[in-house]
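All protein chains but one are shown at their positions in the complex.
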Amino acid sequence: MSEEHPAVEYRQPGRLRRTFDKNWYAWAMVVPTVVVLAALIIYPLFQGVFQSFTNLDEGNKQETICTKTLGGGEECKPNPKKSEFVGLQNYKEVLTGERGHFWLWFTNTIVWTVSCVVFHFSIGLGLAVMLNRRFKGRSLYRVLLIVPWAVPAFVSAFAWKFLFNPRFGLINSVLNDLGMDGVQWFNHRWTAMFAAVVTNIWLGVPFMMVALLGGLQAIPQDLYEAAEMDGATAWQRFRNVTLPGLRPVSATVILLGTIWTFNMFPIIFFVTGGEPAGQTEILVTGAFRAAFEGRRQYALAATYGVLILSMLMVFASVYRRALRRQGEVF
Amino acid sequence: MATVVVPEQAPTGADRGVGRGRGRGREDRSLLASVGLHATLLACVFIALFPVVWVLLSSFKPQYAIQSTKIQLFVDPSFDNYRHVLMDTSFPRWFLNSVIVAAFTMVIGISMSATAGYAMSRFNFPGRRGLMWVFLVTQMFPVAILIVPIYTIMSKLHLIDTLPSLVIAYCTVAVPFCAWMMRGYFDTIPKELDEAAALDGLGPFGTFWRVVLPLARPGLAVTAFYTFLTAWGEVAYAIAFISSDKKLTMGAGLQQFVPQFNPQWDLLTPGAVIIMIPAAIVFFFAQKHLVAGLTAGGTKG
Partner (left out) sequence: MSTTVTFDSATRIYPGSTVPAVDSLDLEIDEGEFLVLVGPSGCGKSTSLRMLAGLEDVSSGRILIGDRDVTHLRPKERDIAMVFQNYALYPHMSVAENMGFALKIAGVHKSEIETRVREAAKILDLEPYLERKPKALSGGQRQRVAMGRAIVRQPQVFLMDEPLSNLDAKLRVSTRTQIASLQRRLGITTVYVTHDQVEAMTMGDRVAVLKDGLLQQVGTPLDLYDKPANMFVAGFIGSPSMNIGTFTVSGGHAHIGSAEVALPRVTTDALSGGEITLGFRPETLEAVAEGTAGAIEVEALVAEELGSDAFLYASLLGSDSERLSSEHIVARVAPRAVPQKGEKVWLRIAEGQLHAFDPTTGAVLPTG
C-alpha cells in the first residue's frame, strides 16, 4: 500500500490538467470558427454599436486613424471636423425620418418578411406533404422542385426581372396574348413589391420544402396508424399528428427564415432596385443606399445595423418565449 | 399538361400496395386525387424550372429576339452569345476566380463547421451555450451593413483586392448556419460509437476523422452545397472588395453587363447559364443527401 501512495499524490495535481485535457480539443475544434467570427462579425458588431453614437463618416474618418497611430507623420494634423460622440442623435434622426425613410422601409420590411415567410412555409409544407406520399416519380419531382435553391440569388433576381420586364418580359407578353394590358410592374409600389416577393418565394420554397420533408419523415408512422384507428379523418390527422410532429422543425425554420428574409439583400436590390423612387426599399437595402451611396456615412449605417439587430433579437426572444409557453424549447 | 398525367395513373395505382406495406399512403387514393396530385406537382415543377429554362432558351437567341414581345421558344438559335461572352469579355477569367473562391470556401467552410459542430455536439466545454447564441446572432446582423467594417479589417490585413478576402468573408457568412446544422447531424450519430472508438484506442481527433466523419456524409453534403452556393452566387462582397477586373468573380463581373437602365441581356443570359452549370453539378451530387442532412440540423435546435 505504501508504494501506492506516491502514485496517488502524483495524480492529484493531474486534476487540473485533466480538466484541460477534457476541454482543450473541444476548444481546438471551435477556435478557428470563433476567431474568424469574432474578427469579422462580433468585432464589427461592437464597433458598430459604438459608431452609432458618433457622427463618423467618410469626411471625418481620417482623423480617427491618425490619432490612433499617435504622432506618426507631420502631415497628420488634428482634424477640426473629426468625428465626435453625438449621443442618441443618429437614432433620433433615423426614427423621426429626418434622414432616410425608416418607417416606410420598416413597413415594407414587415410586408416583405411576413408575406415571404408565410408563402415559403405554406407552399413548402404543401409540397412536402405531397412528396411524403409514395408514388411513382416522387424522387424526380423532389429533385426538380429543389432546383431553384441551386440557382444563385442574383441570377434568379435577373431571371425574374427579365420575366417581369414591362416591355418585353414574358409575363406581360402572356397577359397581352390573353387580351389583357401588360402591367407596368415597377411603376407602382405594390406591384413592384409583388414582383420581388414572387421572386423570393420562388427562391426560398425549396429550403422549406426539404426541411419540412425531413421533419415529416421523422414523424413515427404508428402515430398515423393510431389516429386512423381512433377514426381521425385525413384533415384531422394532419391537424393533430402532422402539424404537432413538425413543431420542432417548423419552429427552427420559421425563425431562421424570418431572420434571413428580413435581411435578404439581393432580391430587392436587383429586382426592384427600390423602384419606384425608393418606395419598395426594405430596411437593409434602404440603409445600404442611404449610408453608402454617395458619401459613406458609417455612423448612419451602424445605426441601422443596430436597429435591425435589436428588432430581430426582440423578435427571436419573443418567439422563443411563445414557443416555450407551448412547451417547445429549442 | 393533362395528357402527360394520364399514363402516370397505372403505376400509381399499383404502387398503393407498396404504400400499404410501409404503412404510408394507406388511404385509398382515388383516380381523381391522383390526377390532382400529379397536376399540382407538375404545375409546381413547371414554375420551379420555367425561369431557368427561359433564361436558357433566351441565351441562344439573338439580341433583338431576346427583347421581343412575341413569345417564341426558338429564334435563330446559335452560340453567338456564348462565343461573345467567352471570347470578348473577361468572363473565363472570372469563372476561374469563382471556381477558386468557391472551392476554397467549401473546403475551409466544411472543415470549420464540421469541427465546430462536432465539438458542440459531443463536448460539454465551457462556453458552448454562448456559442450557439452567437451563431444565431451572427445571422441577424445584416450582411449589407457589415461590408464596410469588414472592408476596413481586410484592408488592414492587406487582403483587399485578393481572392482570400472573399473566401474569408464567405466563410463567416456560411459557417454559423453550417456548424449549427452539422451539430444537429452529429447528434444523430450514436455517442456509443465515439466511446467504442475511445476504447479501441482513438483520441478525439482520430474518432472524429475515422469514425464520425465517414458517417456524417449527408450532413457534409448539405454543408458543401450550402458553402459552395454562398460563395458562388455572392455579389456584394465581391464588388466591394475586388477592384481589378482580373480578380472579379462571375457574380460581380456580370454586374458590368448591367449598366444603369440598359442591361445587356444577350450577355447576361449566357452568363447566367454558365454560372448555373457548376451549381447544378454540385447540386446533383448533394441532392440525395439534402433531406437527411438538413433535417437533423433542423429538428435539433
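Should a chain be cited, it is by its letter among A and B, assigned in written order, with residues numbered from 1 in that chain.
The rule is simple: a contact is a pair of C-beta atoms (placed from the backbone, for glycine too) under 8 Å apart; a residue touches a chain by one contact, two chains touch by 3 or more.
All values derive from a computational prediction rather than experimental measurement.
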Absent-chain contact - pick from B:66, B:211 or B:294: B:211
Touch criterion as defined above, residue of B:33, B:96 or B:196 at the omitted chain: B:196
Sites on chain B contacted by the missing partner chain, in the whole complex: 124, 190, 192-193, 195-202, 206, 211, 214-215
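Methods note: only the chains that are shown with their structure count from here on.
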Cα-centroid distance, chain A relative to chain B, in whole angstrom: 16
Partner chain A, residues of chain B touching it in the complex: 8, 11-12, 15, 18-19, 22-27, 29, 34, 37-38, 40-41, 44-45, 47-49, 51-52, 54-55, 58, 66-71, 111-113, 115-116, 118-120, 122-123, 125-126, 128, 131, 134, 136-150, 153, 168-169, 171-172, 175-177, 179, 203-205, 208, 225, 229, 232-236, 251, 254, 258, 263, 265, 268-269, 272, 275-276, 279-280, 282-283, 287, 290-292, 294-296, 298-301
Chain B-touching residues of chain A, taken from the complex the two chains share: 22-23, 25-27, 29-30, 32-34, 36-37, 39-45, 47-48, 127, 130-137, 141-156, 158-160, 162-163, 167-168, 170, 172-174, 176-177, 202, 206-207, 210-211, 213-215, 217-218, 221-222, 224-225, 228, 234, 248-249, 251-253, 256, 259-260, 263, 265-266, 283-285, 287-288, 291-292, 296, 298, 301-302, 304-305, 308-309, 312-313, 316, 330
